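Shown here: the complex without one of its protein chains, the others still in place.
Up next, chain A:
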């Protein structure tokens, strides 16, 4: 497998951040902190892997944050509703997981169908569904918070906090999805079709690729991964509200772009996306661990590092192409 120069820029930024963090606070490299950061990254990470496919195929999805909140809401409602019939056991939790994943499939299909069949711009479609999902969860929660019944929560809790030693389930899920995503993008027919469509969809169509079907599938895949993120998110706090998942879509898109995937499509880097996600969550972590700047400036530091990571990558690319 060839090492790609485009991913080196963000990787350099990531390594620099790790060294900076370790220098500023010895607690940074403690296993507990590493677990925290990786597990927290998993939600955005899973979504960002899906987003890599959507963006590579020349699409965009702004609805994922709202979709996550909505799926968390209906999963909690489904589990609470099933509880009297099925009892406090893993069966009930599996129902909730099923609702989240199936909901993700349907929500992704809705986005994809509106984009490919009704031929509406992805930006507009997902802007619309973003508002729809967000207000639906606010409505379901009556403006408040939907909470999972206490006994079920206790049972479900280890899905976020448990795992194999320090490596908790969200980290394992993120790792598996990242490896699988990289393989699909690099070595499967689907991945090659996605890149072909993003580069030039007319040529792809002439090459007998079913462009609409592949595009639709990228949105469904993203929906499934949002559902999976929700399966891991719900046990953490056991609740969902109108403020769940706010701005996740932009974090995911930023991670994808930092990782070297082109926003205009055609070139997808799943490994880069993983690096991008880690950069984003490390910045937060380091700013909290070290009293470097006024907390009012946290957003500015984040902005600078995001832009820097992309600048590093651009320079590498021009050197590569020269």
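Simple rule for what comes next: a residue touches a chain if its C-beta (ideal position, glycine included) is under 8 Å from a C-beta of that chain, and two chains touch if they have at least 3 such contacts; residues count from 1.
As a convention for this text, contacts and distances are computed from a predicted model.
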According to its UniProt entry, is the unseen chain "Secreted protein", "Molybdopterin converting factor subunit 1", "ABC transporter substrate-binding protein" or "NADH-quinone oxidoreductase subunit N"?
"ABC transporter substrate-binding protein"
Which residue of A:90, A:161 or A:183 touches the chain not shown here
A:161
For the chain not shown, which residue from A:56, A:92, A:138 or A:273 touches it across the whole complex?
A:138
Of the residues A:40, A:192 or A:267, I need the one that contacts the missing chain.
A:40
Considering the whole complex, not just the chains shown, which residues of chain A touch the missing one?
25, 27-28, 30, 32-33, 36, 40, 62, 66, 127, 130-132, 134-136, 138-139, 141-145, 147, 161, 236-237, 239, 241-244, 246, 284-285, 288-289, 291, 295-296, 298
